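Note that this complex is displayed minus one protein chain, with the remaining chains in position.
For chain A:
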Amino acid sequence: MAHIPDGILSLPVLAGGAALAVGGVALGLRKMDEADIPKTAILASTFFVASLVAIPVGPSSVHLLLSGLMGLVLGVRAIPAVFVGLLLQAVLFGFGGLTSLGVDVVDIAFPGVAAALVARPALERAQGWRVGAIGAAVGFVSVVGTAVCVSLALALSSADFLPSLRVIALTYVPLALAEAALTGVVVAYLRRVKPEALGFAPQLEAAA
């Protein structure tokens, strides 16, 4: 959905995206203790597999990005995790491209990580149905952020792409809705079942 292939974007946009992505990946790697590698890798492959699940939307179906959820679970480490997932997808399945990899990482990982960082304090205070609502907001905002970043990358590459952007933006509407609903359910579920996954202290009374 947000995989821009090789051969569309202009050189300055590709270079800018690559520079931002290198910075983000380096930041994520610095936050990743060497002992964290197995955990991050298992979560990266889980998100990779989960994003292959088709969510029906009316007559069609969408594959989720899960970037907001990744941001909530992995924090900044989501950026190298997304990078690895996109690299494997580009090389093995041909989704996305090699030169556009940097832009794709920025498009997908950055909004998710940013939305999760902003929502974290509210999530820590939230109780009851608000937990799911905040999760849904994170999912929604990260897809909208991805749509904005993709549009920006295309618009900065060539003015010829501008008229197409409105049509492209429309295709993100069902994705954003499905992503919001699913992220909300998953966050509420994790908060109940395994709060450690979201960075909370384990619930002791829940064991009773």
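Basically, a residue touches a chain if its C-beta (ideal position, glycine included) is under 8 Å from a C-beta of that chain, and two chains touch if they have at least 3 such contacts; residues count from 1.
Everything below uses one rule, namely that contacts and distances are computed from a predicted model.
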item	value
UniProt protein name of the chain not shown, from "Cobalt ECF transporter T component CbiQ", "3-oxoacyl-[acyl-carrier-protein] synthase 2", "Branched-chain amino acid transport protein (AzlD)" or "Membrane protein"	"Cobalt ECF transporter T component CbiQ"
Residue of A:19, A:118 or A:168 touching the missing chain in the full complex	A:168
On chain A, residues whose C-beta touches the chain left out of the figure	1, 3-8, 11, 25, 29, 32-35, 37-46, 48-50, 53-58, 61, 66, 69, 73, 80-81, 83-85, 87-88, 90-95, 97-99, 150, 154, 158, 160-161, 163-164, 167-168, 171, 178, 181-182, 184-186, 189-190, 193-194, 196-197
